[in-house]
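Just one protein chain is left out here, and the rest sit where they should.
On to subunit A.
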Amino acid sequence: MTPSISVQPGSVRATRMPRRWWTFALVAPLLLFLLASFIVPVLMMLSRAVTDHELADSWPKSAAALSRWDGEGLPDDALARTVAAEMLATRQAGTLNRVANRLNYDVVGSRTLLYLTADRMAAGAPGNSLADLVRIDPRWANRTYWSAMRHAAGPLTSYYLLASLDRRIDADGNIAAVSREQAVFVDIFLRTFKISLVVALLCTMLGYPVAYLLASLPERRANPLLILVLLPFWTSALVRTTAWVVLLQTNGVVNGLLEQAGLIDAPLQLIYNRLGVYIAMTHVLLPFFILPLYGVMKGIEPSAMRAASSLGATPLTAFLKVYLPQTMPGVAAGAIIVFTLALGYYITPALVGGGADQMISGSIAFYTNQSLNWGMAAALSLLLLIPLLLMVFAGRTMARTVPA
């Protein structure tokens, strides 16, 4: 028994607590800044993927009535009258386009139907019953339009997420595939993953030997080479990509050299196709692979390799059994960083790829900047975020199983 040197747990905690709060206070300004400028806006943006408020905002009474409707058959006259009244009111207030656009995403033609109906009512046609509406336009007898309105009544919707997967809820409430010409996103998602994977593999194959060379050279000679590796970091994405265009185009430098060397007769198509995307993206992302791997390799004790050969391992065995496994955390980190960054690329594919090489971020940018369909943009982003989070999680698990 040595009570004199036993430590009171309470006293330890008491001296440690204020310190922890103090450190928290130091990062608090940054946390608040991130929260206000980044986290909250991102969450608000992403929430648009699963919320529907256009119809509920513009047509509050119709939204309530549509929510009450069971969706079977055709709506009754009371519902038709409420919808018709608010349709006319928003047309006259000049705000009908919000609902019209929203419904048009789901059922093409809704937009013209709403405007036509509202204009006819404004000109005096009655809108007091379903029959009145059908008289204005027979499409009102088609349940598809009413179901679409009911689904758009909010407040939550699965519409955007399903649409991002080329699915929709049909008039009977079942999940169904959209028509073939509308089904684009699954293809683009698969293509995005494939391109990212190939780029990550290319970076691994090209970057590993470079990182090994850098790590095995003395610092004095490694540093200038490291600057060369970092060079793409300091060039703007546009300049870098344009440089590739100059190099790879039909009458570009590479084709010129190959032709002069007599290796090819006609110029190769090196750009504006998948090959160009792979070349340019691998170049841009290579430093992100090399740097973490270089760090890991620098931390490996050279004496471990000596120990391996003193224990009888040939240089190849020593590399495969001792060196390579110790570099795996770096390989995993680099590959995950490259893969996740590649998932979000769209400028490079847009500039050096063809029409069939566009990636999902291109679609997100299109919905955000051009068609202003933020619900779709948010839903596509949300779906892209899931594999990203999985990769981060996988990276953490891997880092835990292999010591750095």
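Following the convention adopted for this analysis, a residue touches a chain if its C-beta (ideal position, glycine included) is under 8 Å from a C-beta of that chain, and two chains touch if they have at least 3 such contacts; residues count from 1.
By our rule, contacts and distances are computed from a predicted model.
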item	value
Protein that the absent chain corresponds to, by UniProt name, given "Ring-1,2-phenylacetyl-CoA epoxidase subunit PaaD", "Sarcosine oxidase subunit gamma family protein", "ABC transporter ATP-binding protein" or "Succinate dehydrogenase hydrophobic membrane anchor subunit"	"ABC transporter ATP-binding protein"
Residue, one of A:174, A:251, A:303 or A:369, that touches the chain absent here	A:303
Hidden-chain contact residue, picked from the options A:92, A:223, A:317 or A:397	A:317
Contact set of subunit A toward the excluded chain (per top definition)	301, 303-304, 306-315, 317-318, 321-322, 325-326, 402-403
